[in-house]
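Removed: one protein chain of the complex. Kept in place: all other protein chains.
Right, chain A next:
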Amino acid sequence: MASLDRVKVLVLGDSGVGKSSLVHLLCQNQVLGNPSWTVGCSVDVRVHDYKEGTPEEKTYYIELWDVGGSVGSASSVKSTRAVFYNSVNGIILVHDLTNKKSSQNLYRWSLEALNRDLVPTGVLVTNGDYDREQFADNQIPLLVIGTKLDQIHENKRHEVLTRTAFLAEDFNAEEINLVIEKRYFLRDGNQIPGFPDRKRFGGGTLKSLHYD
């Protein structure tokens, strides 16, 4: 339980996209029966064997910090939320595939979370504007997850998935679209070479889960 084994991953996204269900599924291996509003931040822990089966196998505790609220919250709530963004190892951005606005808000979420670390380099981040440059020197790995895939009609799935592929590309992130309740539907976004080790391990966690 030493701090060496600690990996902190933020789970961000709009209200009602399924962050709490996702975290519960990852940590308890069970579907969350009665999701309710997250006030503040709820944390859950998953034990993961990094590089399982190899001689370098090591057990990590992944802390998933599920931060509640919306991007348009009052600035007092945003300042309070900023307390959770310290020393983050990875960020999972969750959006709802049935709600376009939640995908658009992901830009603002990532800006809010990364602001903490960009400030020391003196980069001035304008509110709401998206600029790919801001993510260019970002060292923190990002993963984009789209939820509620089963609620989209068969015909529209293709265009929705294309749109989200562009989204993931903008972030230099890997992408996974899934259905929290029924099954995983895995789809690789871009394979970015030179990702830090921790990210590989984060993606590996999800790839290794198969449910029916």
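One rule holds for everything that comes next: a contact is a pair of C-beta atoms (placed from the backbone, for glycine too) under 8 Å apart; a residue touches a chain by one contact, two chains touch by 3 or more; residues count from 1.
Please note the rule applied: contacts and distances are computed from a predicted model.
One chain of this complex is left out of the view, and of "serine C-palmitoyltransferase", "Trafficking protein particle complex subunit", "G protein-coupled receptor 89A" or "Probable cytosolic iron-sulfur protein assembly protein CIAO1 homolog", the protein name its UniProt record gives is "G protein-coupled receptor 89A". Across the interface with the omitted chain, chain A contributes residues 1, 14-17, 27, 37, 39-47, 61, 63, 70, 72, 74-77, 79-80, 83-84, 96, 98-102, 105.
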